[in-house]
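The next block holds one structure in the form of structure tokens; read it before the comments.
Omission of a single protein chain aside, the complex is shown with its protein chains in their original locations.
By written order: A and B. Residues from 1 in each chain.
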Amino acid sequence: MKTLRELAALLPGAELRNADQADSIQIQSIRPLAYDGKDFLSFVTGKGYVQAGGASKAAALLVTAEFASQLSKPLIVVPVVEAALAQALRVFFPERKPDGQISPHAVVHSSAKVGKNTSLGHFVTVGANSVIGNDCIIEDGVKIGEDVVIGDNARIGMNCTFSYGTRIGKNFTVFGNSTFGGDGFGFYFANGIHNKIPQVGNVLIGDNVEIGANCTVDRGALQDTIVKDGCKFDNMVHIAHNCNVGKNVIIAGQSGLAGSTTLGDNVIVGGATAIADHLIVPDGTIVAGGTLIRNSPKEKGVYAGTEGLSFGDFQKMRANIKHLVGFNKWASRIKALEKKAGITAEE
Amino acid sequence: MKTLRELAALLPGAELRNADQADSIQIQSIRPLAYDGKDFLSFVTGKGYVQAGGASKAAALLVTAEFASQLSKPLIVVPVVEAALAQALRVFFPERKPDGQISPHAVVHSSAKVGKNTSLGHFVTVGANSVIGNDCIIEDGVKIGEDVVIGDNARIGMNCTFSYGTRIGKNFTVFGNSTFGGDGFGFYFANGIHNKIPQVGNVLIGDNVEIGANCTVDRGALQDTIVKDGCKFDNMVHIAHNCNVGKNVIIAGQSGLAGSTTLGDNVIVGGATAIADHLIVPDGTIVAGGTLIRNSPKEKGVYAGTEGLSFGDFQKMRANIKHLVGFNKWASRIKALEKKAGITAEE
Partner (left out) sequence: MKTLRELAALLPGAELRNADQADSIQIQSIRPLAYDGKDFLSFVTGKGYVQAGGASKAAALLVTAEFASQLSKPLIVVPVVEAALAQALRVFFPERKPDGQISPHAVVHSSAKVGKNTSLGHFVTVGANSVIGNDCIIEDGVKIGEDVVIGDNARIGMNCTFSYGTRIGKNFTVFGNSTFGGDGFGFYFANGIHNKIPQVGNVLIGDNVEIGANCTVDRGALQDTIVKDGCKFDNMVHIAHNCNVGKNVIIAGQSGLAGSTTLGDNVIVGGATAIADHLIVPDGTIVAGGTLIRNSPKEKGVYAGTEGLSFGDFQKMRANIKHLVGFNKWASRIKALEKKAGITAEE
């Protein structure tokens, strides 16, 4: 619990407004605007939330100067609401820190190196020649093969697996049951069967990457599969062999890249989206959720739909759906016109 | 092995018919109608299966009174075929029961509580302050973090993971490699990078829930992610942060809900279906397999297709597909009409 004044003092650039009672307003938690409780802080992230902000039971609101004058509640006026929210959440829910404990039930190969202040959970394994950085939390059941490098300050969720040769930068986060470094999917057909092409590349992940639960990143065939700095992937994201994912790429849940596809920097991919193999997606492209991309987009833009249309065309298509659903009526009208015009069309 | 009479006696409300030989008919197993063997029981679940029932090599059939008179085979006439089938299967394949053994290779924190008659497999971990109910089977390799609650009579498949704070009701079943309580996918873009918003909600799962293999249920951002009583999820189902899944919801394989979406009670979601974020799906709605739902359905109904159409419109669309595939011919016909009418249309 903090007073509103104490909390505001912890947020860079924050100013109190409508807050004469800032020393007596108690903040016990942070909640959505609609929360049915008391003593909580909430937040207004844009014009569309000002009215709900006024009506909220929140004891106080985080808001930018732009909307502050429209609200009579106690306010903490901040430069960026989401940044202040993240900071305020850390006041009430401090980040878990490594305690430097190595479980007696972890097995670390004698040639492996584990950094200072890194925690290894129960039933963790670290294979030969692998190197784990400082200040990491490696949760229970994580399996790290040979010749793996994981940088400082990693947070590795339970039962994740890292096959030999995987290399990961600093500040990596991943949730449970994700798999790194399985073989890429490469076969050739001969003599009536599918024959394996050895997959000898590795997985190379940059700094500040966060990956969700039950994701897979395959090793490359001849070169490495690359995920660059700052990428954030949701759950069940699949990155196939030889992909090259640019900096700060976002990929939402259950989406995947087929082999050898390149995403430029700052691409955003919605959920339940599939991007075919050997494509190049330009920097800054946005792919909506539920999209199928079968060809490389010619230019940066927003793409949507199972035909991978530009967003404008996708909207037009949706506006025309009622016509397409009932196209048989249009067909009848065309036939009636033909009959009246005395045209005999080929069916 | 049971005689037909012995088996019928174990099924509530069952009556033998055409079964003078009920003491000498041996039932060794339960099989589909088309099974090519002998001494097996099969079943007729509706009108469409009566003929196959008559032709089956089954020694006897489970059937309701409605169809019994159409069959001359030995029958066990029952109120609900599926219920009788489930009961009969348990005669031949008794449910596995916990044996109350705690593997010497499990690690249970001194502050955790494990209920009576609960089995913990090898390499299971139970973290600080967690509470596991009575009569549970926790299979090998399951990892349970801190402050987790799992109710009585759970069946937890191998290598599932439960992050801190996850709370699960009674009679929970889950299969291997599912992940509970990974962080929700929440970032804000500032200073050229994606910055994390701490995810401080938990996962809250009701009673009598069954979840498949390799599923993920993320913790909420500020509130809990909720899965209510009686839900059944197939494999690779993804439930994002803040979702609220109503009672008795069915979700088939490889389907997912994006963040903050609410499903009403008794919703049924087919496989390979994606439901976008912040939607509300009414009680009793049915979403067919392979559907994309981008907007909240206005009313209970059946929805289908990548445009999220009502089922009626979806059927119309499919009936019109041949026209849409060959629309260029219709375009030519329209142009021919324009030519004859002396209309010059803008292309």
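Rule of thumb we're sticking to: a residue touches a chain if its C-beta (ideal position, glycine included) is under 8 Å from a C-beta of that chain, and two chains touch if they have at least 3 such contacts.
All values derive from a computational prediction rather than experimental measurement.
Visitor: Provide the residue numbers of chain A that touch the chain removed from this figure.
Guide: 107, 123, 125, 141, 143, 145, 159, 161, 163, 177-179, 182-183, 185, 187-188, 190, 192-198, 200, 214-216, 218, 222-223, 236, 238, 240, 254, 256, 258, 274, 276, 292, 294, 306-307, 309, 313, 316-317, 319-320, 323-324, 329-330, 333-334, 336-337, 340-341
Visitor: To test your reading of the contact rule: which positions on chain B touch the chain that is missing from view?
Guide: Against the missing chain, chain B presents residues 30-32, 35, 80, 82-83, 85-86, 89-90, 92-93, 95, 103, 105, 121-123, 139-141, 157-159, 173, 175-177, 208, 210, 212-214, 230, 232, 234-236, 248, 250, 252-254, 271-272, 289-290, 305-306, 318, 321, 324-328, 330-331, 334, 337-338, 341, 343, 345-346.
Quick note on the criterion: only the chains that are shown with their structure count from here on.
Visitor: Cα centroid separation between chain A and chain B, in whole Å?
Guide: Averaging C-alpha atoms per chain gives centres 26 Å apart.
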